[in-house]
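The other protein chains are all here in position, but one chain of the complex has been omitted.
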Amino acid sequence: MTKTIDKNFSMPKCFNERSKPSLYCPGCGQSIFLKHLGFIIDDLEIQGKTTLGIDIGCSLLAWNFFNFDIVQTHHGRSVPVAVGYKLSNKRRIVMSIMGDGGGYAIGLQSLLHAAFRNNPISVFVLNNTGYSMTGGQMAPTSIPGEITTTSPSGKDPKNSGKAFHGPELIKQISDNSAYIARASVSNPIMLQKMIKKTLENQIKNNSFSFLEVLTPCPTNWKTTASESFNFLSKMEKEFPIGEMTKNEK
Amino acid sequence: MKNDLTKIVISGEGGQGIQTIAKVLAESFKDSGFYVSYIPQFGPEQRGAPSISFIQYSTKEIKYPRFYKADYLIVLRERAIPATTTFINSKTKVIFDSSTIRSNIIKQSENKKEAVPATKIAYELFGEKNLNLVILGYLTKYFSLNKNDVWKIISRNLKKKFAKNDKLEDEAKKAFFYGYEIVAEKKIFSKPTFKTEKRIIYTKNDKREAIISPELCKGCGICIEKCPVGALKFSDEIGVYGNRIPEIDIDKCIACGNCFRFCPDCAIKVNKKK
Partner (left out) sequence: MIDGGYLEKLSYITGNEAAVLGAINGDAECFFGYPITPATEILEGWIKKAEENNNLNYLQTEDEIAAGFAVIGALLAGKKAFTATAGIGHVLMQDPISMAENERLPFVGIIAQRGGPSTGTVIYSQQELNLASYGGNGDGLRIVYSASSVSEVYYLSQKIFSIAWKYRFPTFLLTDGYLAKQRVNTKLEKYLKPFPSSKILREMKDKPTHLRNCYGSEIEFANILKRNIADYKSLINKVSESESYKASDSKYLIIAHGSVASAAKDSVDILRNSNVKAGLLRPITIRPLDSRNIRRLALKAEKVFIIESAFEQFARMIIFKVPEIANKTVKIYKPAEGFTPDEIASLVNEKI
């Protein structure tokens, strides 16, 4: 696709221009996250060392998003692929991106064990409280009362649990040297800082790092830009932004 | 034995309400006494890819949802052309939106084409969200369906949307009945003015310069929402998905960087001049 793109423009240098405009929906929070991830990869100058594993879900759309090696895996399986890859090629900076379904439902087992073993990979879970690619079903992170296609009367905590707090859970079993945090695209400056710390924990400390990012999904939430950020604020009350403090001994 | 199976493909941009057109049309054929089959094209890239639907109607039960060649192809956006050319044979009648598509890129003989500048009509008269209603109006006449019956089906299907706002239903109704009366263009077609600009829009004053790229902007409106001084609003320029894109009042702009930070598609940035 030949496009007119200003070279001094606003894309991260590690972006694959030929895959833009991307296939993500208008207003997708995951797209915002990927942009800031790109800027930090530029900032840390690790484009030549980065390998990314992605899940099946909206993250599958990132399969050719950046100019570095990317492998699309299976739903909930980008973490074990990253673990095997990092074990075999310790000098690469290995990242995994999943949605809240891949991270906290089908892939939770592997995510917990990677944290438990302190595998030195960086995992990003993008939380939009639902399964988006398949049309907006309820997820562990859906908030009680939230209407989704599989909770048409609102999520009932009595049979579906409340809202799943991933970083808090991971903090319980991870090593003290792990970096675990939650950010939101509502605050891009803090988001960038946390992405940087996540990656640096792998680079400098050879330790596990995990960042949950709250992201809007206007398509399945059926919201305008303003309504999306309103719901994001509501999410931030349920899922506090910040770094998880170290475990007590 | 005469084959009375009619095959229709409808396609356009994801978000244009193509599937609503298809759903309503299929229901209309069903209510007229036909056996129908309706299936959308569904793949993982559906949200960012052209939207396509397949409709068949017949006096006999329809066994198989897909087909290779269409009797009628309705196409509303240039991006959908490559995916739908394959359904054209010498018999296919093509109805296209001349305000977004150049006639000469549709590989079909001229006497089998007709056009409705539906996007232009929608933008100018009823709001772009009613594009699919204009088309539905036209297709109701084209397929000899009863306009009042079809409107009933539309209001049933869009009940939830209309419940949000009374005005929506009024506008939609106007758009639908207007579409019903349209006389299609044949042989001579309007120029497609509602296409994505292939250039970058620079807006500057002596203090700063704004860069907006229609080829990247999907019209999500986040930058407008996040601008602290209201320097951005939707313009008439067209972006990637046939959506409106923002324009900037460069004098109001304070170059805070919010639009750049929040844009999911790197479509906008403001640089301070040195």
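Brief remarks follow.
In order of appearance the chains are A and B, and numbering begins at 1 in each one.
Here, a contact is a pair of C-beta atoms (placed from the backbone, for glycine too) under 8 Å apart; a residue touches a chain by one contact, two chains touch by 3 or more.
Not measured: the values here are computed from a predicted model.
Within the full complex, the chain left out of the display contacts the shown chains A, B.
In the complete complex, the residue from A:M11, A:C28 or A:L60 that touches the missing chain is A:L60. When the whole complex is considered, the residue among A:L34, A:I70 or A:L126 that touches the unshown chain is A:I70. Among A:F33, A:Y85 or A:W221, the one in contact with the hidden chain is A:Y85. Take chain B: the residues that touch the chain left off the picture are 41, 43-45, 49, 83. Although one chain is hidden here, its contacts on chain A can still be listed: residues 16, 47-48, 51, 53, 56, 60, 63-64, 66-74, 77, 80-89, 92, 109-110, 112-113, 117.
We adopt the following convention: only the chains that are shown with their structure count from here on.
With centres taken as mean Cα positions, chain B sits 32 Å from chain A.
The residues of chain B lying in touch with chain A in their complex are 15, 44-45, 47-49, 198-200, 211, 213, 215-216, 218-222, 224-226, 240-241, 243, 260-266, 268-269.
Put simply, chain A touches chain B in their complex at residues 3-6, 9-12, 15, 20-29, 31-32, 35, 60-61, 133, 185, 188-189, 218-219, 224-226, 228-229.
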